[in-house]
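For this view, one protein chain was removed and the others were kept in their places.
Coming up: chain A.
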Amino acid sequence: MSHQKSFQYADLLSVLERVVDIMSAPDQYSYPSVFIYGHRATGKSHVVLSIMKDLELPHASVDCVECVSSGLLFHQVLSAFFGPDAAALLPRCPSLSDFVRLYKQMSSNSPATQTRYIILDRAERMRDMDFSLLPALLRLQELVNDNVTVILLSEIVWEKFRPNTGCFEPLLFHFPDYSKGKSLVQILSWDHHPSYTPELYASYINILLGVFFSVCRDLRELRHLAVLNFSKFCEPLEKGEAKESDIHKLWKNIEPHLQRAMQTVYLREVSSVQWEQQQMDEKEATTLRVLSAHAHIELPYYSKFLLIAAYLASFNPARTDRRFFLKSHGKIRKTNFLKKHEKTSNHLLGPKPFPLDRLMAIFYSVVDSRVAPTASIFSQISSLVTLQLLSQVGHDDQLDSPKYKCSVSLDFILAISRCVCVCVRLLDLLALSLVIQSQVVRQERSLFTAVSNLHLL
């Protein structure tokens, strides 16, 4: 691990030089605030924290996700600098001025001999907190009159932080992404297996990156994948089927596994333990029991119809309802049946909200038998909402006319309607709405035959 650290330092040399430069004179006042940004797993917090540890600087490290209120943040900072007793002095719901007052009081008792650092990880969460908190922390040094520096770590650029009232500009540092050739291979190669040569591991990492680099540059994820698949990679070596130099043979062996891993492990569809077990009994060619394989949901009979009706209501324009669901819908005007803007695929536009009345009307016309409007039908709608298959839009008019959206995909609906109905009519309807949605409207003749088929049924 220590090797890895030193390597990362080297990679980020230019940035680091400047960072360390700031921290090099601990007895002098430092720059009040520093903002460090870079993508996930580029080593921001790791670098900062290990500098703190190695140079033994006084620091308070706070993860902003944890701070559901600013009070918690103050509490953690104070207890890190002055011990838990000081933190206990904070009032119940501390304000910023309470914090500043207490900090001043404490620092006058024990003035800073060297710069104190407050490290705020995931600083983007600060934007959701009190609007005055961020500007105040940026110039905390002035406020408390103490040698303190605030370091903000974030994945987002500074421009997204700047409050519109303006504030003190912190020093900006950017941690660049790792490049494929140089750094990633070398970093990943550091945790090589003790019983194999580093060269072998490095070539393994090269193969791994060849497969995964196009979809994933996250160091953590890549390390996870590397550890998981290494045993499989070494299998031919252990069996004696290949030597370490037969890279091509090893590649042939591991490549399909990596492809499969990309489908499942990367998405975390199987846990790493399950994956290992699968690798164990690979020979029987077990079918992968992945999460997405169980996408099918068992629903009560009427719930299925309600969902279908909701889908139809969500993706068909309301003015076509008369044509689709009424037996006698008057004359069909051939021209201008659909307005121009309706000709773009509704699937591209996403589901549209519809009122409850329309849902029920479509539901009654879709279900074959007569259904009494019982309480359980309506409660099924709300249970569909809690299952997040439907979603409720607009919360103002709950009693009179609640509006819903259908939030399931076409495939899901098709699967449901296939298992629900032998009734061709419904499938026809679905197909029809598809025809309209997929811009084949120009072939109006086929559409009309479909409509007339519908009538025959």
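Criterion: a residue touches a chain if its C-beta (ideal position, glycine included) is under 8 Å from a C-beta of that chain, and two chains touch if they have at least 3 such contacts; residues count from 1.
Assume contacts and distances are computed from a predicted model.
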Candidate names "Nucleotide binding protein 1 (MinD homolog, E. coli)", "General transcription factor IIH subunit 3", "Origin recognition complex subunit 3" or "Peroxisomal succinyl-coenzyme A thioesterase-like"; UniProt protein name, chain not shown: "Origin recognition complex subunit 3"
Touch with the omitted chain, as defined above, among A:S50, A:S95, A:T320 or A:S383: A:S383
Residue touching the undisplayed chain, where the options are A:E17, A:E66 or A:E241: A:E66
Which of A:W158, A:W251 or A:Y302 contacts the chain that the document leaves out: A:Y302
Residue ranges of chain A at the interface with the undisplayed chain: 40, 63, 65-66, 68-69, 71-72, 75, 90, 92-93, 220-221, 224, 267-274, 289, 291-292, 294-303, 357, 372-377, 380, 383, 386-389, 399-401
